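All protein chains but one are shown in place.
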Amino acid sequence: MTLTTEADRAKHALTTMWTIRRFEEAVDDMFARGLMHGTMHLSIGQEAVPTGACMALSEGDYITSTHRGHGHCIAKGAKLDAMMAELLAKETGYCRGRGGSMHIADVATGNLGANGIVAGGVPIAAGAGLAVRMRGGSEVVVSFFGDGAVNEGAWHEGVNLAAIWDLPVVFVCENNRYGMSMSVDRAFNVDTLAERARGYGIPGVTVDGNDPQTVYDAVADAVRRARSGGGPSFVEALTYRWKGHSKSDKNLYRTREEIESWRERDPIAAFEAAVTGGGATAPALSESDVEECRALARDRVREAIRTANAAPDADAATLTDAVYAPAGEPIAGGTRA
Amino acid sequence: MTLTTEADRAKHALTTMWTIRRFEEAVDDMFARGLMHGTMHLSIGQEAVPTGACMALSEGDYITSTHRGHGHCIAKGAKLDAMMAELLAKETGYCRGRGGSMHIADVATGNLGANGIVAGGVPIAAGAGLAVRMRGGSEVVVSFFGDGAVNEGAWHEGVNLAAIWDLPVVFVCENNRYGMSMSVDRAFNVDTLAERARGYGIPGVTVDGNDPQTVYDAVADAVRRARSGGGPSFVEALTYRWKGHSKSDKNLYRTREEIESWRERDPIAAFEAAVTGGGATAPALSESDVEECRALARDRVREAIRTANAAPDADAATLTDAVYAPAGEPIAGGTRA
Amino acid sequence: MTTTSDTRSAVGPAVSAVAEPRTLTYSEAVREAMAQAMAADDRVFLLGEDVGTYGGAFGVSGDLVHRFGTERVRDTPISELGIVGAAVGAGLAGMRPIVEIQFSDFTAQAMDQIANQAAKIHFMLGGAATVPMVLRAPGGSGTGAAAQHSQSLEAWFAHVPGLQVVMPSTAADAKGLLLSAIDDPNPVIVLEHKLLYKQSGPVPEEPVRVRLGETAVRRTGTDVTIVATGVMVSRALEAAERLAADGVSASVLDPRTLRPLDDQTIVDSVAATGRALLVQEAPKTGGFMSEIAARIVESPAFGRLQAPVSRLCGLDVPIPYAPQLEQAAVPQVDDIVTKAAELVRRW
Partner (left out) sequence: MTTTSDTRSAVGPAVSAVAEPRTLTYSEAVREAMAQAMAADDRVFLLGEDVGTYGGAFGVSGDLVHRFGTERVRDTPISELGIVGAAVGAGLAGMRPIVEIQFSDFTAQAMDQIANQAAKIHFMLGGAATVPMVLRAPGGSGTGAAAQHSQSLEAWFAHVPGLQVVMPSTAADAKGLLLSAIDDPNPVIVLEHKLLYKQSGPVPEEPVRVRLGETAVRRTGTDVTIVATGVMVSRALEAAERLAADGVSASVLDPRTLRPLDDQTIVDSVAATGRALLVQEAPKTGGFMSEIAARIVESPAFGRLQAPVSRLCGLDVPIPYAPQLEQAAVPQVDDIVTKAAELVRRW
């Protein structure tokens, strides 16, 4: 699949990236204006990774996501209004306002959830992969995580389980060069994080995370391997977050120049250039196609805000329900005492 | 240093290995006869690893040990009577009978302790290395652990900290092919565990763990590197435990033939053959030297049992002391309210 | 997902004589529960360190691997956090995992997946997903395994909203509570006790559930209510016999499920006897018996108390290795007798 030459694909990729961008710009703005509370982690600048990766997935495939998870959620097909409603702490949000940005999940599209715990989703992804395997299914699980997560024990244990059991999991590392303020240069003693993969006996590659095509290619490869029983792989996508880690970030640990140089490598602008013929390939989209994608993204986000704003606030009267799921049927063959 | 040609060294190595063997045979026997309680993990068959590794260390150097730690403790220079007294739950034991086999430590010789938690000592070793570095000291820390420990998150995090901070730590993996019943073939997707080292950017080697010379050479290399500021290394020593994992082991997960084949590779017998000229090198020891080492080991262990048996039992009246250390002086400059 | 409807064909030991009720050891009862659940439902599987060929560190899984294969009785590497995480993920994706942790002390390794993930996911997702995971782990002292292999950590789990916590004290409960735990769509921590594994008791052959959240009244008396958990239940019963010989009539209550706690049964009993002795193996400070004490004094039973609510607990020390120290560290039958008698005589 060539994203830059197949018009439908190109549009989907571009619209997805723009949707993530516009969604997060809106969120950033609402936080700044005090219309949202809590904290937030924006993936602006990193849109090509979830976009490319999720285009390599099919219906029924799973993902596990992170604290910086809006992009994964959108790329996997979530409803923007339910996402926005969640951030606005509405009863109509994906988590009925209980979870917020760090816990958005969309089980219907296979998104098993953002996670407030760095690397928390990694063993969970292995477990989902195990479930698929035990059921004899052909689904694949993509586990997203950041560079910082790779040094957590949970990451190590989760990856090893997937490796020894040949589970259908693709580990996608969004290496944006920092775990909060800790640069990969200080946190790792290796040049690429993909070097870690070898120690688990799984393939590892490092790719340009600002190009959805490259991400797609690497993840599609890995998905194919996983789906055909070849076990897990590790894909390191090099990218960058433009915004601070979260609200409280003063960006003391990186230079303005560095940020600027990465802004110049804007994944969306580069992709637009590529699809409209800036590259060597035949242009897949016209300028007006591009304009259409942009408008679609903008309108969707606006619509989501409108819908979400009109929804009822999360209801404190039902605060204590949903701590426990109601008992279902006993496992077949069971009789209650 | 050539253990097989320098008589003093050869004697030390041989006596150490025999001491570990005799000590553990005695312990095995006492457990079988109901004279000891609790549980125990014997390292019979693995004696060459602690012996070779600790001969590469100097006074002041630290080790962290494991649940299978008698050998480390002895090789690092512990007093046999205080060890035996600990196993016999005596007040004169290293831990006053509070710790038992799984918690023996001998802080005086730099042994920071056995550990009942698999991989528990690994980050602790990194921390001791950090202390050395911050003090500007030249000591080195050897962290012993088994193959099974390598899949714990604690191992991953501890090794990475040592790697990125260039700490003077040598990670010595006693790969005896099983973590309890789990074979390395099932628990790892790589051929040698040393392959894990690369992912942390540190050197890793796999050596014959049944030859104290080979272990010594590899560890001495790593110690030299660490002491001169070259950072940590990983040494995988291939060995085998002859006995079950612990008392409850029925050895269902391995064959009699496998055990037999490793018994034929007895590290002590092989070393005796080598030092008495069985190999190509000039014999360092005579048969009577060897006999002397054996006798010394046997006598030491007997003496330790005698001394320990005569000592008073751990005192229940003082059970609740030593939960907290008494307050010392406040940090310089402090005034109490 | 297919399920077989006949739960007995593949599982369970041979039936003993019809007249006397069949007895099993506690660990056989646990194994039978797992076998019946696995036979009944393909989604159920067991994973943990050495649960396969080895048969489990305490022999609990035994021959299950031969009956259900290595996929469903799955040996894992030593990575508790990963294992529990895998169970969480498998549960989210529709399976019914049972995790065995070799010693409950090692739940410390997995605490993030237990408390931050499994316990909270259902709530954090506003009810959109469930984590039907059962985590079994043996706790308790008495085997000379010392401080890192002997803890009683139920208070940690009982403090976490989203978890359920079960402590079976008999073979029948070991089976019946585990079956309920497997049925339940929420995570359940089942804390077994090492010293109970070899104790026998009557156990129904059918997969009969013991409902979560029901305190068992093990014995009825009039002078004092002894509430005990885990291995302390049998000690309390033995103590009650001796107290009876001494003219003191004790009720013995076994909460069985700490979360959700059936406090009503406890409160009713204390209201009737006017005295409460709360016995646990865990160290006193911050132990679960504090919670029961607090609930009693917040309840109407407060007005009926004839004596202070009294706890008899493990000392506030790590469990020592030396046998005589280990014994001294946790309540013994004598201690219960003495304390209960004192409570009745002094007040």
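Labels A, B and C are assigned to the chains in the order they are written; within every chain, residues are numbered from 1.
Going forward, contacts are C-beta pairs under 8 Å (C-beta built on N, C-alpha and C of every residue); 3 or more make two chains touch, one makes a residue touch a chain.
The shown structure was predicted, so the numbers you read here are calculated from the model rather than taken from an experiment.
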Chains still shown that are in contact with the chain withheld from the display: A, B, C
Option touching the unshown chain, where C:Ala115, C:Ala137, C:Ala181 or C:Ile266 are the choices: C:Ala115
Among B:Gly45, B:Gly71, B:Gly99 or B:Pro232, residue touching the chain not depicted: B:Gly99
Which of B:Ala128, B:Ala274 or B:Ile305 contacts the chain that the document leaves out: B:Ala128
Chain not shown: contacting residue from C:Val73, C:Ile101 or C:Val317: C:Val317
Residues belonging to chain A that touch the chain removed from view: 37-39, 86, 89, 95, 97-100, 102-103, 115-120, 148-149, 151-154, 179-182, 186-188, 248-250, 252-253, 313-314, 316, 319-320, 323
On chain C, residues whose C-beta touches the chain left out of the figure: 105-106, 108-109, 111-112, 114-116, 119-120, 123-124, 146-148, 155-156, 158-162, 259, 261, 282-283, 285-291, 293-294, 297-299, 302, 308-311, 316-318, 320
Residues from chain B at the interface with the omitted partner, ascending: 62, 64, 93-99, 103, 105, 107, 112-113, 115-117, 120, 122-132, 134-135, 153-154, 156-158, 160-161, 164, 321-337
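Following the convention adopted for this analysis, only the chains that are shown with their structure count from here on.
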Distance between chain centroids, defined by C-alpha means - chain A, chain C (Å): 40
Chain B: positions in contact with at least two other chains: 151-154, 186-188
Contacts with 2+ other chains: residues of chain C: 76-77, 79, 81-82
